[in-house]
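Excluded from the complex is one protein chain; the other protein chains are retained at their positions.
Chain naming follows the written order as A, B and C, and within any one chain the residues start at number 1.
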Amino acid sequence: MTTIDLNCDLGESFGPWVMGNDEAMIELATSVNIACGLHAGDADIMRKTVDLAKARGVSIGAHPGYRDLHGFGRRPVPGLKASEIENLVAYQIGALQAIATAAGHKVTHVKAHGALSNVACEDDMTAHAIANGIKAVDRNLVFVVLANSRLVQAGEKANLPMVHEVFADRAYEDDGSLVSRRKPGAVLHDARQISERVVRMLQDGEVASVTGKRIKMRIDTVCIHGDTPGAVEIARVLRNALADAAIAVAPFKRAV
Amino acid sequence: MTTIDLNCDLGESFGPWVMGNDEAMIELATSVNIACGLHAGDADIMRKTVDLAKARGVSIGAHPGYRDLHGFGRRPVPGLKASEIENLVAYQIGALQAIATAAGHKVTHVKAHGALSNVACEDDMTAHAIANGIKAVDRNLVFVVLANSRLVQAGEKANLPMVHEVFADRAYEDDGSLVSRRKPGAVLHDARQISERVVRMLQDGEVASVTGKRIKMRIDTVCIHGDTPGAVEIARVLRNALADAAIAVAPFKRAV
Amino acid sequence: MTTIDLNCDLGESFGPWVMGNDEAMIELATSVNIACGLHAGDADIMRKTVDLAKARGVSIGAHPGYRDLHGFGRRPVPGLKASEIENLVAYQIGALQAIATAAGHKVTHVKAHGALSNVACEDDMTAHAIANGIKAVDRNLVFVVLANSRLVQAGEKANLPMVHEVFADRAYEDDGSLVSRRKPGAVLHDARQISERVVRMLQDGEVASVTGKRIKMRIDTVCIHGDTPGAVEIARVLRNALADAAIAVAPFKRAV
Partner (left out) sequence: MTTIDLNCDLGESFGPWVMGNDEAMIELATSVNIACGLHAGDADIMRKTVDLAKARGVSIGAHPGYRDLHGFGRRPVPGLKASEIENLVAYQIGALQAIATAAGHKVTHVKAHGALSNVACEDDMTAHAIANGIKAVDRNLVFVVLANSRLVQAGEKANLPMVHEVFADRAYEDDGSLVSRRKPGAVLHDARQISERVVRMLQDGEVASVTGKRIKMRIDTVCIHGDTPGAVEIARVLRNALADAAIAVAPFKRAV
């Protein structure tokens, strides 16, 4: 029986401002990526999110982004040097590790957020700097990489354990990259369509591009979004579809 | 022969804005307290400061403060709950630990910054929350406490290793507390006067208050400031005076 | 026929984080107080809120708060000098004035936000500094003051036009001050109870305290909250109750 991890970005509120529905999403995910205070989240929200994850038996990872609160880490910060990206990543991982230790839980993975991830998928310097920042803190941290992106090579070079990720609700180009959010059809919204697509991806080990091209991919985890309209409903339908297809969900195992 | 630690707050620049003269002060201190990004410092400045300390063989500690960049952590943030202070402290320690690990160095102590320290010296809730925040991250971290303050009891209750601190350039009240910076004479500026005072403190195990009262204190470390005019010169004169008095300087040992 | 203004705090989102339901509340208020970027809001949200107000024919005012984004301006910032509070207030008014000019609308009033208002209601220095900050920018700006608070004297001394405000959903102490939010019963939640209370206040020119004491107050505007659960429903019920009592709603006139 196939087993898949469902990962979700959580802890993206800030001070009194709420984003997403963390309580509902944590019931549906098997691992969560927690914002670390530079593009979203703060020490209290991190702690609350870690507590939620611990209570639910869900794996936690750091979700480092650019230092860009106002832009929610969705805008590239141009001109950073590799060492600056490494420091940025290390800082955020460490902050979450300490909060997790205080809560009696443990950070097991790292996934880059927003623009930091998008830039790294196409820019080797950024991809390697992220991988090096993770490795410099703890070489046993699992690096969650977008399947088929430059993050894969960066993780391999740093010799980090990796899990390969696909997006449940995003369209893919023929080269296996994500369709830019600025293009129409980049994000899928229909719960049934998303669910069928994910089940097929997992059964076939392939992703269908916007032109219908089938792209082989290693798939260890599926990203489900928590901050879009209907997110909770989509995740519920997906969980049911996976169960119907006899695909179990569980936190990813450490992988090479 | 007596040995004393000289601790100094470093890494208090922010982005392109420089504060203090870290390169000069690190030559004169034996342990440094590094700002962790919420009231001063950032991931790059933290890394640079850790690298400096490592190269010079100087111990490093986290210097957590209130989340208050504009006020440099010198203004109390009223109304925080104990759990919020614990999270604040844990977050900052963890961020520095990861940066230190990446640099091949190790965080050995924690000292509260500015208003967080001042409030804690008189407020049990805050003092205990700081101690609990440290303990929750790592019970082997040394807690640097102002001698004679409520931080001492908080550290004892949390069973943290502690070192007791006096200030080289601050006047003391009869009850052993620091004279408020808002009162005249709170801060000493004469290098010779400061040096003679510190030597006498260490030889006698006593601090003289503003009225001449002599107060017994355990003294493990002396705080030297790096951000006041003449700071470097004061520290140099003090180092010479200690040498003349046959008092050695070295990072503090782990103490109970 | 009596006429009353209903004022509401709007524009309290930040970047991608949404607070309140501005589109619904602006249909129910006759004047709005707009956050100016230091405790909530940003230039884009300010513009969007001004555009909404203009389209609906609603008066706009600046809603300056402490520089405290993370705490949403609900925590006092201790230690500010009068000149610093004046600068803080002037800065925020000016920022909104320029945005309003660009949108073809005009800032007509100023109301202090959160902790800045709470502190000023009891602290003369802060109250006068707010009034002086407003006057220094434009002596024709209407100062919205909590009825019976120290803001009234501050506004009188600065010779600013003033409107006196009561809160629809807050309980009052016998001295006419608001019951602290930390006490039970400080905030009323029942739409019908709130509405009846407001109608009676306006008919009698009196507010009933928690002990039943009746306190005479000049009432020019009633504050309705937009960020509490049920806020929109409460405001709708109140509007109906006012109509039933033949009390018209309209933006306040300039008053002395």
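Observations on the model:
Just so it is clear, a residue touches a chain if its C-beta (ideal position, glycine included) is under 8 Å from a C-beta of that chain, and two chains touch if they have at least 3 such contacts.
Please read these numbers as outputs of a predicted model, since none were measured by experiment.
Contact with the omitted chain, checked across C:C121, C:V137 or C:M217, is made by C:V137. Within the set B:L6, B:M19, B:A90 or B:A103, the residue that contacts the chain not displayed is B:M19.
Within the set C:A24, C:A43 or C:L188, the residue that contacts the chain not displayed is C:A43.
Seen from chain C, the chain kept out of the figure touches residues 37, 42-44, 46-47, 67, 83-84, 86-88, 90-99, 101-102, 133, 136-138.
Annotation for chain A: contacts to the undisplayed chain at residues 67, 70-71, 75-79. Where chain B meets the omitted chain, the residues involved are 13-19, 42, 69-72, 74.
We adopt the following convention: only the chains that are shown with their structure count from here on.
Viewed as a contact network, the protein chains are fully connected, with every chain touching every other.
If you average the Cα atoms of chain A and of chain B, the two centres end up 39 Å apart. Chain B and chain C have Cα centroids separated by 43 Å.
Contacts with at least two other chains are made by residues 67 of chain B.
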